[in-house]
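Missing here: one protein chain of the complex. Every other protein chain is in place.
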């Protein structure tokens, strides 16, 4: 256990060299709009992200022992030192998933703590840890209804081994910070699969002007959804161009494959994977633009369109759940008196809609570009999206010269 | 037609002597909370109400000719001379009804014109009139999504005769004013039936203090719902005490009754009415307390509880639709720049919840107390709630001394 | 008036030669999935469509006199001779619009009459006509809560002249039939603008198999939304390729242009149009696959993704409202006893999601391909999407060879 926590804290330390693979814009893939300096959710002032990454073991699955490919992501809307609530709202494109705490977000229009993301079966452990975190923050504390979301990392991870502990969640919270956000196989996104390539954690941001004032909207996704056939990048049918490299089972030390289809040396990958639709995507959208809760619901709903442009359909087994919050209006959650607020009028909200759509798409792509091929439980292997073949496909369809 | 309009304008003139029957508090019926000076929705500063009442003909129904027992109610959130939008939200307890315009209220959090109420089959005419009203208001006008609600006055009124015209709706709008609001058989409530007694238009208000500041919440109902058996006043099972006086058919001039059950002289009324559940209730809640749209949805939802305490169940054939708006924040709907707003924190919102529940219950009771027995199409008769027997029932159950 | 009705009936007669312009598939534009024989909503057995098209006058706008560029579309789920309700549900991507009747659709899970679509300010007239239609259908009739949707045809049409009458709506209902559905400048879609090209009425369908059984899903859109910049066809950034041909004002007989920007001979079109976002899209999705109401809501929600792939953002001024119904389960709306039903399990619903997305996109494109350049009020002109330049753009991006 001690080892695990150390790993977690290490991961949470955001090693400078963590991400060597180029991101979408570095590859020249066309993206609408102007990103913030980090092109990350942390471009929104105050937002901090913490990641606990758990990678341990290999080979045959022994429930409770591993292999482990999972983690926890913590997003603190105003950072660790400012617990004031933010206006928030949520939306579901397809609800085969969990985001706890949303009933109170919907009712109150407020989010009073961090947004946590982990694997499906670790929601309980992370929920308990987040309550403990809240209890530890305040003597005046009364009750806590934490927001904990999940996607399923089953094929790669020993998900029924319940390897995420309260300590791992606490480490993600304790390690939260601003700055660049590691992407790919990190945090809650460690064991994720997206469009049947390796998915994971991704982020992006947009800067824009409303009524002469500059604002930022940032997105963080935990990307684990989608089939290959409809996968699209910048409008190009990349999924039709890269039909191989599907998830497959690499031979175990005894030469067996625990399942089929086996990875094929000749094809560089399997010919077919398990159900392409065992997936989900969590999208967290942060902005410093002053929006009221009912306006934030409109922002959250736009994440659907960002997923749709990548080829997502909100498949039946997908938990496509989105939460949007605004760090403006620090006094939003006063407990008495009159609250003084500001808001952007509906009539000028379209730049935020575009930012939400575009940053969601780019965060998905960044997650896939950063994620490296992973082999997990029973030799199950999910291939990284090959940059060279992606570029080739985009060239074929005139999107890169 | 000219006669009808004259009648309408007459009705809209709010004759001082229009309401001779005592209201709930005048009868000593216990009601929680403190009302405003008028105990009406117009206690909320700026709110104006206009009523067109159409009562014409008697005897056998001849479709298109009458008898006519119907009307139009217009509620202008800031009055006729202030067209600025108000924050608003809506809720449905049981949706067998119509309130147009709610899709944009839900999306924008704003209500940009009057709230109109009429009979079910006159929604179209009133909708058209309300668009015309908006077009006439503004040169800069672009489009209009009016809020028009309805309840069904079929048994009393020749509803399929479409007697409400655009002119009638225009008259209700033109006649809107502050001050005392006529109740009972007036406006859209003219031909309504409530708990199988005569229903109609009713209103009430509450004053209360939040964080040391005084506010008002007012309610107007168009009351047309509910069976007799569960009818309850101040907790007393009045419906069990007054089992007779059900709707019935009075003999026509030729001695026939167009339908059954016939009104019985001996019983003072019929023994059974048509389906007790052919009804609906529209509740409009206005407040000057500064609430954001998501908070107004909470207010609208509380109307359910006010109906429930009267014995309502939200029956399957009932359109129980509620709209709440706040006249605070006059700049809510700016079209550019930053909007400066105030809001009451959630933590001190309970007085508004209580006001919404209590004023809804009292407005229903006021509608029934004001309404007089009406005989309409085919001799269909709906009896007024008899004040003496109501008082007797309340005495029996210890609610009046 | 008589002339107008004759025009309407003429239009409703679906002249065989009405549509000479090729549709998306005829142009070789790649579309996912397999359409039904008509590639229309009428591929779903029983569905009938009626259209009233009103085109009259030219030149300077004289309110109440024209020019007129508008109409009415009627969709009868089981055709004119079968009034049994269908299971139904609705969804809103952006609610700056109207679809009456949805409160009861949401509550009951049932749609009991036609779906009507017209212009924003004619909702009242069409609502009244649809009530009259229902009254005329049944002696047992009690009340009607019609579904009437709208989009705004203001710049082309004298929308505040209220040229759509009850008779026009009645004509659309009376003229409803199966078979091929005219597209483009017809019915409620007559005066519509889509991605700043001429929009209107469009349709498409998909056939697919679930658990070995063949089903069809059909879509009809009234397309009036979207800016040019993000307009995308089959993934190609067509809006970036065709930046001219924006809506403009053609000179009036006196040489003036009633507004700016004026159409420029040299550019073949205006340099800029009015607010690109004065729009909306209504999507009606029909299927013969047996789905329950909560499943139909999932189908309706997928229309968002079809719009998103075309470049739609659900802009603030857009009323993007979708209704889905299933013609299976003819006994869905029994009024007593036990209803025997069938339904497709959620686990095999994905083909319907894909069909809903793909048929929505294709119906939008078909609307734009069929619509011809229209010049309306004050010389306002909206250009047709030029087929040749569209093809060129698709070639450039490798989508057509």
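Which chain is which? They are A, B and C, in the order written, and residues in each are numbered from 1.
In this text, a contact is a pair of C-beta atoms (placed from the backbone, for glycine too) under 8 Å apart; a residue touches a chain by one contact, two chains touch by 3 or more.
In this text, all values refer to a predicted model and were calculated from it rather than measured experimentally.
Q: When the whole complex is taken into account, which chains on show are touched by the absent chain?
A: So, taking every chain into account, the missing one touches A, B, C.
Q: For a quick check of understanding: of A:92, A:201, A:257 or A:360, which residue touches the chain that isn't displayed?
A: Selected residue, touching the omitted chain: A:92.
Q: Of A:78, A:127, A:195 or A:228, which sits in contact with the chain we cannot see?
A: In the complete complex, the chain left out is touched by residue A:127.
Q: Using the touch definition from the top, which of B:65, B:256, B:316 or B:336 touches the missing chain?
A: B:316
Q: Since one chain isn't shown, list which residues of chain B touch it in the complete complex.
A: Answer for chain B: residues 32, 93-94, 230, 232, 234-237, 277, 298, 301-302, 304-309, 312-317, 346-347, 349-350, 353-354, 357, 396-399 touch the chain left out.
Q: Take the complete complex as the reference. Which residues in chain C touch the chain that isn't displayed?
A: 107-110, 211, 213, 290, 292-295, 298, 333-348
Q: Identify the residues of chain A touching the omitted chain, counting contacts across the whole complex.
A: Against the missing chain, chain A presents residues 92, 94-104, 106-108, 120-121, 123-132, 135, 141-145, 152, 154, 159-160, 162, 278, 319, 321.
By our rule, only the chains that are shown with their structure count from here on.
Q: If you tally C-beta pairs in contact for every chain pair, which pair wins? Let me know.
A: Summing C-beta contacts for every pairing gives the maximum at B-C.
Q: Could you name the chain whose CA centroid falls nearest to the centroid of all protein CA atoms?
A: Taking the mean of C-alpha atoms per chain, the most central one is C.
Q: Compute the distance, rounded to whole Å, between the mean C-alpha positions of chain A and chain B.
A: So the centroids are 49 Å from each other.
Q: Measuring from the mean C-alpha position of chain A to the mean C-alpha position of chain C, what distance in angstrom results?
A: The answer is 36 Å.
Q: Chain B: which residues touch two or more other chains?
A: Only 107-108 qualify.
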